[in-house]
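Shown here: the complex without one of its protein chains, the others still in place.
Letters are used for the chains, namely A, B and C, taken in the order the chains are written, and counting of residues starts over at 1 for each.
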Amino acid sequence: MLTIKFFAVLRERLAVDQLQLDINKPISVAKLLEQLKSRSDKWHRELSRYDLLCAVNHEFAEPTQRVGNGDEVALFPPVTGG
Amino acid sequence: MLTIKFFAVLRERLAVDQLQLDINKPISVAKLLEQLKSRSDKWHRELSRYDLLCAVNHEFAEPTQRVGNGDEVALFPPVTGG
Amino acid sequence: MSVQVAVQTEDFDVADCYKTLAKHASCGAVATFSGLVRDDTGDLQALELEHYPQMTEKALQGIVAQAQQRWPLAAVTVIHRVGYLRVNEQIVFVGVASGHRDAAFAATSFIMDYLKTKAPFWKKEHYAEGSRWVAAKDSDTVAANRWE
Partner (left out) sequence: MSVQVAVQTEDFDVADCYKTLAKHASCGAVATFSGLVRDDTGDLQALELEHYPQMTEKALQGIVAQAQQRWPLAAVTVIHRVGYLRVNEQIVFVGVASGHRDAAFAATSFIMDYLKTKAPFWKKEHYAEGSRWVAAKDSDTVAANRWE
């Protein structure tokens, strides 16, 4: 299974901490985002923010990176620590 | 009286902490230095160092500044605190 | 080179952090930065800090490793708190011991700039009338970009 985690305002608005999807063939993060956006208007809106960030297996990743079962993808807004 | 103080390596090499001179008419620090240099070859050598610094009444001063009785002149090498 | 990185709910003691950094004999220079909860409005009840547990320490370690590659450092400490914090509580500590002050200053500043823009923490402000997520600041991105 592919794990997808959501943080901060994204986690709140989508009302989900994490999802698990069965991805039998690796796909790009961009493609995964398209799949998630098709869930509903709300998902489409929240995942279309221009400043959305993505990490794959705990490292920042580009939308071109390919992911599959066993990977952990995280989606979140710009960070604001410190 | 005009007070002249010496610090650090200058104080050590000239073997003097401070001098008092009676200056009946204000003179420039540059002129004062010329007077002090005429004391001996050692004084001439030590006060001719290119990086000599000067303070008048506890503030850094240029050689053109005029000083007289009641003033305190300090002569020292570049500072090395911190 | 000694590195301490921690993400924790508990408060930290700057005196202890400083002692650890200063005991590195022959280091000469110790620079530190502490970030505290600031209340610009006078109405802040609490600041909530969320993070991405498995990624946070890895990100901080990576930032410290980059600082080590840029400057000669003897010791680095980075502590970041998470959870609910009140006004004037400590949020973050970055401390660097080095042989030279320019390296200590630069590394401390670099780590803070990168931490603000590249470590997965998010702040939410809680007020009596509601709460809001803190927006990322362009000035933080500008500050981080000057190191590239």
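Annotations
Here is the rule we go by: a contact is a pair of C-beta atoms (placed from the backbone, for glycine too) under 8 Å apart; a residue touches a chain by one contact, two chains touch by 3 or more.
Note that the coordinates shown come from a computational prediction; the quantities given were computed from them, not determined experimentally.
Listed by label, the shown chains that the missing chain touches in the whole complex are B, C. Taking the complete complex into account, C:Tyr18 is the one of C:Tyr18, C:Tyr84 or C:Trp133 that touches the chain left out. The chain not displayed touches chain C at residues 13-15, 18, 22-23, 25-40, 87-88, 90, 99, 101-102, 104-105, 108-109, 112, 139, 143. Chain B meets the missing chain through residues 5, 7-9, 51, 55, 58-60, 72, 74, 76-82.
Simple rule for what comes next: only the chains that are shown with their structure count from here on.
The centroid of the Cα atoms in chain A and the matching centroid in chain C are 26 Å apart. Chain A and chain B have CA centres that are 72 Å apart.
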